[in-house]
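Only a single protein chain was left out; the remaining protein chains are all shown in position.
Labels run A, B and C following the written order; every chain starts at residue 1.
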Amino acid sequence: MFFASDNGGPAAPEILDAVLRANAGNAMPYGNDPIMDSVRRKIRDIFESPDAAVYLVATGTAANSLALASMVQPWQTVFCHRHAHIEEDECGAPEFFSGGAKLTLLDGENAKISPQSLKDALAFNAGNDVHHVQRGALSITTVNERAGVYSLQEIKALCDIAASNNIPVHMDGARFSNALVALGCSPAEMTWKAGVETLSFGGTKNGLMGVEAVVLFDPKRAWEFELRRKRAGHLFSKHRFLSAQMDAYLSDNLWLNLAAKANNAAARLAEGILKIKGAKLTHPVDANIVFASWPRKGHVAAHDAGAQYYIWPDGQSLDGPPDDMISARLVCNWATTDAEIDQFISTIS
Amino acid sequence: MFFASDNGGPAAPEILDAVLRANAGNAMPYGNDPIMDSVRRKIRDIFESPDAAVYLVATGTAANSLALASMVQPWQTVFCHRHAHIEEDECGAPEFFSGGAKLTLLDGENAKISPQSLKDALAFNAGNDVHHVQRGALSITTVNERAGVYSLQEIKALCDIAASNNIPVHMDGARFSNALVALGCSPAEMTWKAGVETLSFGGTKNGLMGVEAVVLFDPKRAWEFELRRKRAGHLFSKHRFLSAQMDAYLSDNLWLNLAAKANNAAARLAEGILKIKGAKLTHPVDANIVFASWPRKGHVAAHDAGAQYYIWPDGQSLDGPPDDMISARLVCNWATTDAEIDQFISTIS
Amino acid sequence: MFFASDNGGPAAPEILDAVLRANAGNAMPYGNDPIMDSVRRKIRDIFESPDAAVYLVATGTAANSLALASMVQPWQTVFCHRHAHIEEDECGAPEFFSGGAKLTLLDGENAKISPQSLKDALAFNAGNDVHHVQRGALSITTVNERAGVYSLQEIKALCDIAASNNIPVHMDGARFSNALVALGCSPAEMTWKAGVETLSFGGTKNGLMGVEAVVLFDPKRAWEFELRRKRAGHLFSKHRFLSAQMDAYLSDNLWLNLAAKANNAAARLAEGILKIKGAKLTHPVDANIVFASWPRKGHVAAHDAGAQYYIWPDGQSLDGPPDDMISARLVCNWATTDAEIDQFISTIS
Partner (left out) sequence: MFFASDNGGPAAPEILDAVLRANAGNAMPYGNDPIMDSVRRKIRDIFESPDAAVYLVATGTAANSLALASMVQPWQTVFCHRHAHIEEDECGAPEFFSGGAKLTLLDGENAKISPQSLKDALAFNAGNDVHHVQRGALSITTVNERAGVYSLQEIKALCDIAASNNIPVHMDGARFSNALVALGCSPAEMTWKAGVETLSFGGTKNGLMGVEAVVLFDPKRAWEFELRRKRAGHLFSKHRFLSAQMDAYLSDNLWLNLAAKANNAAARLAEGILKIKGAKLTHPVDANIVFASWPRKGHVAAHDAGAQYYIWPDGQSLDGPPDDMISARLVCNWATTDAEIDQFISTIS
């Protein structure tokens, strides 16, 4: 019963098979391996973006930070939700990679940026005053930190505001596949067709050992990106092992199938929880993450049974009246089984 | 016939086996996996350093830069050889990670820092003048970029100079295992017993997919190191896959056996080259790298046969008198076979 | 009728006289002039802090940024009010000088940080999680950007919270003298006795040409500060001209007399405005700044008469119904005359 995070799950067997195959013989290092050519082709095809620059790194923080640093100057600011991963969970990585750019924190329900909040912040940073930091970029996350998936309309609305203010858009897609499956649209529709310039395209949380792609739909800063990646220690010598994972991921719809499994698991989990008396969802379940509350006694039982997940927010105690409601975050991954879910529901009910 | 670099070789089968085993089930992320506990214990044992702080990253540049950044302030300088990897091959990563520290370049035969060069540079940076950058740290590389391995006496001589000037010592051990096998001493003797405070302990070039340890023999800055690693995007969520590689590497003397194979291959390669009329070594072959020159016609034949290695230094042409001497760099790895070497010698002879 | 800012006023004649005197003959550069010795003694005496380290720079942004950079690490955050000068008016200077530290924005009426807002932010940044930026320092501004002066009790309350969370306190005292005169306490009471570790002690807005002192009541990082100042280009070669200004400023209570003039001018200005029908203060007038609203027709008249001040907040138009209320900011300086104020009141009434 493991719902702590999708980064605690295993890699998919197809991924490990690909790594084993890639290990045969020698290969030129630093991304000059032939498998990377295949990855580049596949991503360009999948995103209908024949000129996109495509790079691999091993962590989501590296993907986000390198992407943002190539989009903003040190004296600019990145507009993002106050619960964005880049704000709360990367120990200041965007500031480090960008040379000290600022993050301007926006509001909105379910960790989705509200258009008004973005407009207000842009109005404040009008951008022609040397005393203020300047407008840099907009960063939106989907699936976001409160389980939310932006609709195509929501993405487009934010991108349009950004465009009319001449700032580029970054998408933190650490769980891009989960969001895409949830929307049922094309990868292009969810990104550059809506106005996204640079994408962190996650793999690690969806069955890879540790690979994220950065896709620059506008390749004008591709060389800068390569230099930044090297300079940050994120260019792998034995790059073929990254290439092989991403290549397998993008073959035979594996990436979509894995994401669908995780999303379906979350749906089943939410459905089960809602059957408990008094239980409710504390955020909508848009993809593979469930925020919900149920009586304390159910949490105590789960804890005793060794189930792993986070009480959310911090600071709610397992000691107290058994019928009080306690809220929690549960994350499903591709390997979460129906049996595991059902056992959990049975435990907490 | 692959001698381009040891980072072009495959991972050892024991490593891949360990990765497969580590994939079973779920695991807590970010280094909280139980395999990392085993890695920590093994490194502390091997280095006879029970309090050492031990961290894993995936690239040598990350290991070196994080280590150095935790040792120097932005207004200080790192003393290193002018052919050090940190100076020539990391696109300014030490400057990036440290917030703009300088590298002061030293001289010495075969890319080994001469004690006099270090003394002169320290005298120039006397360290009490606000106009100059301040003394920060000494960084020594072994096996270095010209195939050289420092003797224990050489390491100690440099560390003693550093100590008497109150600066700590970093060792870039991307090929630490190859150097250790060459010296036949203990890991402790080659490091903290000689005066090294922080070690980049490489694995990638010696049979791992991509893992380097950083060992802080003095753990006083361990927490700072953890924060710097996270902030630089080098803390892996699915950390167990790094742990598993390093754990297998340190089991059953695998790391030493792999290094010995590479070193022996280089010795055989050098011996074969020296049998060619006019051929000579352009640097001593201390470990697994061969710098040598032989007639141009031999290089042409190698090139025609598809052999991979670097003409070194750049700019020597394969067009010209067939008997002129052309120099090159050849690197062996654990998987280099006798047959491959013999075929190469036969080709170039 | 100049109320645009106190940095638009002239330097006091005593200051220029001191500069002229200092110009006689040669002087050792970089703060080694004898006048700096006098400055150091006077500041230590005035603040009853015999061990304080005292440095001069020429701008408030330099003073604040160098002070903060010497107090926080790049992976830490500075807690400050969301309307602090360091957040809104320095183009990201704290981020630049600190190597990318974050600013965590707090709330509170009249631009004073509320203790609860600080407590909440500290609770969120609990400080032992590698994924979050770490607690760095608290920065409080007095006189602040909305005319507010913290009482001694308010300063102490915030400093106590900081101390119990082990973070040091910086005071942005660009208008320190105005605040001190307003409180009528001793400089020590307003700073280190309340818990302030480092002070930006402004002079430019109060009659100097361009000098600010940074006072490190705890001198443990004095040498680091000197290196940071040099490295940032803020160590003056002809330092005697800074020394002379500050020395004259601190002689014969000049600094206090100038501040009292500015505060008194603001009181007179506020009193005059309040006599206008419908006029009101939009923030309390604690020192030398007035935030007030009065009918649009008064603003139009002031504009036509060439009066200089800022409509505040931005975006209120002078076109519209003449009796609508429009708010503004007016700043007095030591040279503001009663005649100028009375003329202004007469103009807008």
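Please note the rule applied: contacts are C-beta pairs under 8 Å (C-beta built on N, C-alpha and C of every residue); 3 or more make two chains touch, one makes a residue touch a chain.
Here the structure is a predicted model, which means the values were calculated and not measured.
Asks: Just to verify: which one of C:L20, C:A305 or C:L318 makes contact with the chain not shown?
Replies: C:L20
Asks: Out of A:H131, A:K220 or A:K280, point to the residue that touches the absent chain in the complete complex.
Replies: Selected residue, touching the omitted chain: A:H131.
Asks: Sort through A:P74, A:G92 or A:G210 and give me the one touching the missing partner chain.
Replies: A:P74
Asks: Touch as defined at the start, partner being the missing chain; which of C:A93, C:I113, C:I167 or C:L216 qualifies?
Replies: C:A93
Asks: Which of these touches the unseen chain: B:R41, B:K119 or B:H132?
Replies: Touches the omitted chain: B:H132.
Asks: Under the stated touch rule, tell me which residues of chain A contact the chain that is not displayed.
Replies: 30, 73-75, 99, 130-131, 134, 224, 226-228, 230-231, 235
Asks: Contact with the hidden chain only, please: which chain C residues?
Replies: Chain C touches the missing chain through residues 2, 4-5, 7-11, 16, 19-20, 23-29, 57-63, 65-66, 90-93, 96-97, 204-205, 209-210, 227, 230-238, 241, 308, 335.
Asks: Could you please point out the chain B residues that touch the chain left off the display?
Replies: Looking at chain B, the ones touching the missing chain are residues 74-75, 77, 88-92, 95-96, 98-103, 105, 130-134.
Just so we're on the same page, only the chains that are shown with their structure count from here on.
Asks: If you average the CA atoms of chain A and of chain B, how far apart do the two points sit, in angstrom?
Replies: 34
Asks: Between chain A and chain C, what is the gap in Å from one C-alpha centre to the other?
Replies: About 42 Å, centre to centre.
Asks: Based only on mean CA positions, could you tell me how far chain B sits from chain C in angstrom?
Replies: Those two chain centres are 51 Å apart.
Asks: Find every residue in chain C that makes contact with two or more other chains and list them.
Replies: 74-75, 99, 130-131
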